[in-house]
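Next up is a structure, given as structure tokens.
Missing here: one protein chain of the complex. Every other protein chain is in place.
The block that comes next holds subunit A.
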Amino acid sequence: MKFAVVNFPGSNCDMDLYYAIKDGIKEEAELVDYRQTSLEGFDGVLIPGGFSYGDYLRSGAIAVHAPIISEIVRFANEGRFVLGICNGFQILTELHLLPGALIQNEKSRFICETVTLQVMNDQTMFTNQYTKNEKIRIPVAHGEGRYYCDEQTLTELKANDQIVFRYNENVNGSVDQIAGVMNRQGNVLGMMPHPERALEDIVGSSDGLKLFQSIINQVRVNN
């Protein structure tokens, strides 16, 4: 299996994700420059954290107009997996591949700590190795991670089981304590916490590993 890790100017978690795939789950990964126009040969795409384009205008807003984006949209529409972490999540909401938006934390402070998440849905291609309501420890590092959506959108997210992770304690003021959501089809996931930083106990937690194992498991089942 081959994962694309898209590298925008200002991405800074691209190597973490690259090694999460190479060493964490022993699969193929390749960095893909934002100026590329093809993701041919890849099974899915990972959009890393960081500060693409220096967070100019709004987090993720400029990245949406990069050449590689039309390929990411194609992958999403074809049902291949697309995972956006932190800035990657912000990019996916700006692209409208995921509902809602990420805005400045309720207390306008950059949060950098390991938090407890609850797995709300274990029937997804990103969480099938977890169990429902399982509590996992994953780091967050963001200033603009407060998930916002209107009430109608929230009702739809709940009705379609699209809320994948919730914060155990609402660290940033997110609507309904949402830490990660997926699209209706279930092949696009965005989350503010960093599972790629929680792959080994030596760094404090290995709870992120199952997320990547879930993708592998699902793709193998489908094939």
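Going forward, contacts are C-beta pairs under 8 Å (C-beta built on N, C-alpha and C of every residue); 3 or more make two chains touch, one makes a residue touch a chain; residues count from 1.
The working rule: contacts and distances are computed from a predicted model.
Entry comment: the absent subunit's protein name, as recorded by UniProt, is "Phosphoribosylformylglycinamidine synthase subunit PurS", drawn from "Phosphoribosylformylglycinamidine synthase subunit PurS", "Cytochrome c biogenesis heme-transporting ATPase CcmA", "2-oxoacid:acceptor oxidoreductase subunit alpha" or "ABC transporter permease". Only one residue in the set A:11, A:52, A:93 or A:162 touches the chain that does not appear here, and it is A:93.
Contact with the omitted chain, checked across A:45, A:103 or A:188, is made by A:103. For the chain left out of this panel, the touching residue among A:1, A:15 or A:61 is A:61. Against the chain not shown here, subunit A presents residues 57-58, 61, 65, 93-94, 99-101, 103-108, 146, 148-150, 173.
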